[in-house]
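All protein chains of the complex are present and in place, except for one that has been dropped.
Our next item is chain A:
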Amino acid sequence: MQQELRSYMEEQFMFEFDSEITEDTDLFKAGVLDSFGYVSLMAHIEQHYGVRIGEEGLLDNVRVSLSGIVELVEAARERTAGSR
């Protein structure tokens, strides 16, 4: 998932992860993500990884970095699996 998301972001948002923009970088602050990009990214995650964003404070205080989003999706998947 991490690699797929990484490629998706690089392609969509026209940048490459490197020494300046790492997987831990806040993509808002780096100027990579805007509101349209954010909403598109959330739609992509929901469609590809079977989670729903925006419920139960899912994104409260989550930093919008590649690593932060991966953690978020994994946690959401575990929660979904646990509730089955």
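In this text, contacts are C-beta pairs under 8 Å (C-beta built on N, C-alpha and C of every residue); 3 or more make two chains touch, one makes a residue touch a chain; residues count from 1.
Quick note on the criterion: contacts and distances are computed from a predicted model.
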{"item": "Which of \"Cyclase\", \"Cytochrome B\", \"ABC transporter permease\" or \"asparagine synthase (glutamine-hydrolyzing)\" matches, in UniProt, the chain that is not displayed", "value": "\"asparagine synthase (glutamine-hydrolyzing)\""}
{"item": "Chain A residues that touch the omitted chain in the full complex", "value": "12, 14, 28-32, 34-40, 42-43, 46, 52-55, 57-62, 64"}
